[in-house]
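The other protein chains are all here in position, but one chain of the complex has been omitted.
Up next, subunit A:
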């Protein structure tokens, strides 16, 4: 029970940053012509912020069919494969039911929280369960708030509360930069992410940055081993 609770507690600052996005998702759903039930159902079943924003925008534009929206969703979410691979050594030891529950609820935010803890104290499945499903509940709840009271809120993303997310991630990132390999990985990821955010569609910049930075890290680690 303690591990579940610890997972929720460590996720709280990031959850605060998720709320304005969930509310915005609810508002966007309605303005694209979805019903409140359809909008909340999407958050409950898909549970992927960026894909939902883009899917809703495509629905609102009225030009895209089933195939195009679903295919775009697949492309936006391909980054989960990378995170799934990095968690696989732990997940493969768990029973299938837990694997399904933990992979269904995997998000960028939960991944960041879980890996920070894994580095400090080792992996714990209950911790991941607490963190991931806390994000699920706050996402569903804030989407619901968005569809209920959305028309009375001017623009939740203008509050500045969305900064809670990068702020918390900075608190997780900075202690990781302890040697030249991790600083090189961080620098490559930063440059590729910024260039990718300018030139690549959707969230492809995350995949590009992760691949470039992981390859950099892998190569530098290898050289290190040869040196000793």
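The definition used in the following text is that a contact is a pair of C-beta atoms (placed from the backbone, for glycine too) under 8 Å apart; a residue touches a chain by one contact, two chains touch by 3 or more; residues count from 1.
In this text, contacts and distances are computed from a predicted model.
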Between "Fe-S cluster assembly protein SufD", "Branched-chain amino acid transport protein (AzlD)", "ABC transporter permease" or "Extracellular solute-binding protein", choose the name on the UniProt record of the chain that's been left out.
-> "Branched-chain amino acid transport protein (AzlD)"
Subunit A residues touching the chain left out here are 10, 13, 16, 34-35, 37-38, 41-42, 45-48, 51-52, 55, 59, 66, 69-71, 73-74, 77-89, 91-92, 99-100, 103-104, 106, 108, 111-112, 115-116, 119, 160-161, 163-177, 181-182, 185-186, 188-190, 192-194, 196-198, 205-206, 209-210, 213-218, 221-222
